[in-house]
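Remarks on the structure that follows.
Removed: one protein chain of the complex. Kept in place: all other protein chains.
Letters are used for the chains, namely A, B and C, taken in the order the chains are written, and counting of residues starts over at 1 for each.
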């Protein structure tokens, strides 16, 4: 029975571990706060006292953490993941983090003989629980091939992006930029309609059932239409973080992205007005404010 | 047998008339150039020497023309549509035109006793031929009710937007703005990926099969990914026209639309560089130029 | 004694007429509301019952009106300026209006034998009173030469822009765009400073006495620094009008102007929030709102 080290038991990680257990993996979990592990221990996971301990003897490691700082903390240090990973063992980096950090970590893995794979995901906790995640994968080909069984236990489809582990992470940032720009576009259009007497909900019904039928326009669109920004599914402040990371990559790659800049500025206005904990859909409040409909 | 006057036999109109004939309507057609009518006369349509003549005795009139100037020309003047329309007869305005013109024409209809209905559509010529158009409808309720049979003969679904005939036309402009913004967003993301070694086609495959599965991201996305901008499905110059009309409405309604402005400027750059006859997807050439990938 | 017909007695026109009188011209004035003329009649001007009457026998006509609609109204119609202007008489168009209207009016003048000269100005009413206006001049060379005496009576310097009467008007719009963009730039910088504890006034003092010493950065900058937006010197709503006219010209000329679009959107937000009657400097309220410093 192959052991998987799983680091990060937030809403996503907690939904993914049971699918690894179901698929027959032995899963050793570690988390900053131990309480989160309880339901998983019930299902058969085991507790590890540190990332390094979780990694010892594992055939794979998985990280699903909130940001660069958390991922760096889990990987580095005397009891960090890198200490425990065996030779050739793939570490599946599934968090949404910066390609820059991933590049640095990939080099640190190489030096110690383990392998970092970029493998961030699209999908919310309910998709994670249903093993319906879409997974972006990049890194050394042999490691990618070996990582398929655990990835297939967690997702519905794997999309591959070549040899550079940072590539899949860049793809994830592109996706979140596309998401933010779709929300901003709907916000502008819906507020224009509203000021001309057309209910936002009518526009949402039209577009999300015809030319934009996917989950972004349906789900975020419904929030935009109904001003339903709390509780957040995906926080506005995290949207800003991801668009900002995309812009940092754009700067490195010398690619002007005016639409990403525009989204970043609208998100920053939301943050400045205290809307960071609201859903990304709260972008529409900026459009409404600027159209003189504020008060919301 | 109810007579329908049909004005405008471009790619869209020519695909719509047969569906009216099939549904049992008598269709009198008129067009600036008569040759376009020949295949339809074969199917049973009759030729009218002018819009007014087409309209005499008709239970409905339909206009499907290229722009404001064409619609104004067909409606007004001594042999214009308004001369021939009987009392209470609905005129279905299905072109993509400015709400401003529609407001003026609606008033002219009212003064003469006929009724203007805003009824622009989403869908390309193939959808028109298959009677699969999505139709946006607004105008006086009683006329809307009466217009359902011909509309249902041409489309798969009718979305209603209240009493103001201009409303449905504004909705259509919103849709074309959403379309342009989706193409611009993909353009920026795909070029960022490209400069980091990720094929545009890989990004397109991912996004159009997961979080953005609709026809816009699939169809235009494939053109963006493959730099397949000719022949145009929807011309860049027409995209600019529509986004500009949306911005004119935004100005009237006092709604800042920074994303629409951004799209308008990118489209204008395309026009200035001689790309107006290319598909809207040629927006990606601006992104590529600005990232130093141009040959231009 | 050469007669000048002067149309438009707002703050600018009322300050300019005395300088023509001082220079020895006979001035016939007409205005929508007659009361404005009283102080000028005292100084020796004569009242005309219509633009046409003012123009009869005049060697020059001057228009200094608020917008396109006012200029069109004064020129056209049975008692309009064009009716009264003699053969070869130059009409100095000094208002801030659209090049499009000027092109049309220039053609109407040509057809009737008179000559339109574009001659808009930079400078506020106090500069007008002191005959210190900067005048932009364009139109047929011979008429420009002949118009120098009245222009020099009203301004400190004349800048020439060729044969096309619309050119000088385009130059004026460019100037007002540069003005709006300078105000927006100061607004962003001053609000950034403010949130980091640097008084706006300190930034204003630095920049307006070093690298940006001119009247725009000094005058508007002081208003931005002190949130002194009322009473308006130059209304925000007029700033929006002029930047919008510049964008319309940009569209015609196929020149993307993203900074002008940005200014237009910020100005439109101000208008939507009820700030249209404030000074252009109220742009800083948008920057403050978006940084979470609004009371809104």
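The definition used in the following text is that a residue touches a chain if its C-beta (ideal position, glycine included) is under 8 Å from a C-beta of that chain, and two chains touch if they have at least 3 such contacts.
All values derive from a computational prediction rather than experimental measurement.
**Student:** Among the chains present in the display, which ones are touched by the chain that isn't there?
**Tutor:** A, B, C
**Student:** For the chain left out of this view, which of C:40, C:89 or C:246 touches it?
**Tutor:** C:246
**Student:** I'm checking contacts with the chain that's been left out. Which of C:24, C:88, C:213 or C:226 qualifies?
**Tutor:** Of all options in C:24, C:88, C:213 or C:226, contact with the hidden chain holds for C:213.
**Student:** Under the stated touch rule, tell me which residues of chain A contact the chain that is not displayed.
**Tutor:** Residues touching the hidden chain, for chain A, are 244, 250-251, 254-258, 261-262, 264-266, 268-269, 271-272.
**Student:** Touching the missing chain, which residues of chain C?
**Tutor:** Against the missing chain, chain C presents residues 99, 122, 134, 136, 157, 159-162, 164, 166-167, 170-171, 174-175, 177-179, 181-182, 184-186, 188-189, 191-193, 195-198, 202-203, 205-207, 209-217, 246, 249-250, 253-260, 262, 266, 287, 290-292.
**Student:** For chain B, which residues touch the unseen chain?
**Tutor:** Missing-chain contacts on chain B: residues 258, 265, 269, 272-274, 286, 289-292, 294, 296.
Operating definition for what follows: only the chains that are shown with their structure count from here on.
**Student:** Please list the single chain whose C-alpha centre lies closest to the global protein C-alpha centre.
**Tutor:** B
**Student:** Please work out the Cα centroid separation of chain A and chain C, and write it as a whole number of Å.
**Tutor:** Measuring from centre to centre gives 53 Å for this pair.
**Student:** How many Å are there between the centre of chain A and the centre of chain B, using C-alpha atoms for each centre?
**Tutor:** Distance between chain centres: 37 Å.
**Student:** Residues touching two or more other chains, restricted to chain C: which are they?
**Tutor:** In chain C, 258, 265, 269, 272 touch at least two other chains.
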